[in-house]
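With one protein chain withheld, the remaining protein chains of the complex are depicted in position.
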Amino acid sequence: MTPAIETEGLTLRYGHFTAVGDVSLRVEAGARHALIGPNGAGKTSLVHALTGNVPATAGRIRVAGQDVTVLSQAERVRRGLARTFQINQLFRGLTVIENVSLAILERERKTRQFWRSFAADRAVAEEAREHLSFAHLEEMADRPVRSLPYGSQRLVEIAIALATRPRVLVLDEPAAGVPAAQSESIFERINALPRDLTLLFVEHDMGLVFRFAERITVLVGGRIMTEGTPAEIQADERVREVYLGRRGHHGAA
Amino acid sequence: MRLIRIGAGLPLLLAAVASFFLFPEYLSLLNTLFILAIFALAYDLLQGHAGVVSLGHAVFFGMGAYTAAVLAAHGVTEPVVGLLAALLLSGLLALLLTRIVVVGNDLTRLLVTLGIGFLMLEAANQARWLTGGADGMSDFTMGPVLGLFRFDFAGETAFWYSLAALVLVYAFLWRLTTSPFGLALRGIRENVRRMPAIGAPVRRHLATAYTISGGIAGLAGALLAQTSNFASLDMLGFERSAEVMMMATLGGTGSIPGVVLGAVGFSYLKDALSAMSPKYWHLGIGLVLMLSVFVLRGGIAGGVSALLRRLRGWE
Partner (left out) sequence: MSGLISILADGIAYGMLLFLFSIGLSVTLGLMRFINLAHGAFAMCGGYVAVVLLNGFGVPFLLTLPAAAVVTGLIGVVLERSVIRHVYPMPELQQVLFSIGLAFAAGAVANILFGPQQQPMLLPDWLTARVGFLGVGITGYRLFLVLFGLVAAGLLMALFNFTLFGARVRAAVDDRRAAEGIGINVDRLFALTFGLGAAFAGLGGALAVGFLGLDPTFPFKYLVLVLMVVAIGGPGSIGGSFAAAIAIGAIDALFKYLVPEVGNYVIYALLVLMMIFFPRGLAGRAA
C-alpha cells in the first residue's frame, strides 16, 4: 500500500548546521505515528521541511505517492497535508468560528467572493460548528481567540487544521505549554479523530506517546536512530540512553 | 465590533445630509471631507484590514486626479466618465505595481511604496506637456453630472456628487470586508504565517486588495480634481500619503465608520489649525500620532468597541 507520507533522504541545512540529515520516513495510511527525540533533535525542523514551511535542502517528499517536494506550503495543504504549530499560530483577533470558517473558505476557494457575507454562508457555518463541537469549543464560538484560555487555544489550533480536510495531519507538540491534566484531554480529542486520517505527531511526554502512538520514530541529531512499535522502543537500550536517560539526567539536575 | 459597523452607517449618512442644511456656507469644505473619507477608506483596506502599510498611496489619488483633469482638458467633460476612467486607470497602475509591493518584507515594502511615490511625483513634474508640471492643471471645465447637474459656485452639486460617491464606496467596502475575501484579509492581518498553512494564496489576496484600494483612491483623486477644478503635484506627494495614514489611524484603522470619522475630524482640524499656523499643526499631529501608539490604540472606533467588549465581559 502507498504510504500516506514518505520521505527519501530528506535533508535541511542552515549554513553549515544540519538540522535534518538524510531522513527516510514512511508513515502508513491511517497510522498514529509519533516522532520523538531529545531537545534539538530536529523534530520541529523535520515538520517544517515536511509541510513546506522551509524548503528542503535535499531529498524528496511524497504525499500519497505524489511528489510534493517543490510545492509551496499552501499547495501541500491543498493536497491534504496539514499541520499544527508548537507555538500557537492563530488569528488572535478573530473569533473562534471565524478562525475555523476562514480555513474552510480557503479550502473551498470561496475567499475570492467579495459580494456576499461570509457569515451568511450556511454550509460553511454548519461545517465550522461541526469542527468546533468535535474540539469541544462550541460555547466559545463567538469569542475572540485571544480571550480563550491557553488550553482551548491549543484546540483551536487543531480545529483550524481539521477544517482544511487533511489526509495527513502533522501535529507539532499539540499539548505544548498546557498543564498535564489538560494535555490528557487534548490527546483524548486527537485519539478520537477518524481512523482514516493519518497522524504524525511530535510529543515530549513519554507517557502520552506510549499510550497513543502505534509506531514511533526516534530522531537524534537530525537523523533517524531507530523506529518501531512502542514496546520495541521501550525495550531499546539505546533509546533509553540518549533519550530517556538524558531526561532522567535533566530531572536530577 | 459588528454592532457598531452596522449601526454607524445610517447616523453618519444622516449627519452628512443634515450638514448640508446646517452649514450651507461650508459646502466646499464638506465636499473635501467626503473625498478624503473615500481616500482614507481605500487606504484602510490595506492598513486596517490586510495589515500592510503603504507609504505612497497618494500615487493613486494623484493618478486619478490627473486622469480626470487630462480627460476634461481633452474634451471628455462628463464627470462620471472621468470618475470611471480614474477608477480603472488607478486600479490598473496598482495592479502593475503589486508585483513589487506585495513580495518582500516590511522594510522593502515601505521602501518600495515610498520610492514609487517619489518616482511618480518626479514623473508628473517632468511631464509638463501633460500635467502642467509644478503649476498644476486648472484650464479645464467639467460638464454637468450625467448631463443634468451643473457644478455651481456654492458647491451644492459637488456636495451631493461626492456624498453619493462616498455612500457607494462605503457600502461596497462594508460588503467587501464582511465577505469571505474580507475575512481572508483579516486573516493576513492577524497572522500572515498561518495563512499558507490553511492553503491560502496570500500574495493573490494582497494583490487583489491593493488593486481595489488603488482604484478607489484614484476615484477620490478624480472627485477632488473635478470638484475643485484643479489637479496639482501635491495630490500625489508624500505628505498626502502620510496624512491618509494618519486619518485612518486616528479614526480607528480597520473600522469603516471609524475611518470616515477620522478622515472628517482630521481634515476639519487641519483646515482650522493650519489656517492659524502650519507649523503648530505639524507639531500637534506629530505628537498625537506618537501618543496614539501608546493610548487609544484603535483610534475612535477602537475606543468604542473596547467599551462594548468590556460591557459584554470579555477581556
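Read from first to last, the chains carry the letters A and B; within each, the first residue is number 1.
Following the convention adopted for this analysis, contacts are C-beta pairs under 8 Å (C-beta built on N, C-alpha and C of every residue); 3 or more make two chains touch, one makes a residue touch a chain.
All figures in this text were calculated on a predicted structure; none of them were measured in a lab.
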Check: shown chains touched by the absent chain are B
Missing-chain contact among B:Val76, B:Leu111, B:Leu130 or B:Leu269 belongs to B:Leu111
Contact with the hidden chain, among B:Thr32, B:Gln47 or B:Thr157, goes to B:Gln47
Where chain B meets the chain that is not shown, the residues are 47, 51, 53, 55, 99-100, 103-108, 110-112, 114-116, 118-119, 122-123, 126, 238, 242, 245-246, 249, 253, 279-283, 285-294, 297
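Methods note: only the chains that are shown with their structure count from here on.
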Chain A to chain B, mean C-alpha position gap in Å, rounds to 42
In the complex, chain B touches chain A at residues 175-176, 178-184, 186-187, 189-191, 193-202, 205, 314-315
Counting only contacts in the complex, chain A reaches chain B at residues 51-53, 72-75, 77-78, 82-83, 85, 89-94, 98, 101-103, 105-107, 110-119, 121, 143-144, 146-147, 160-161, 163-164
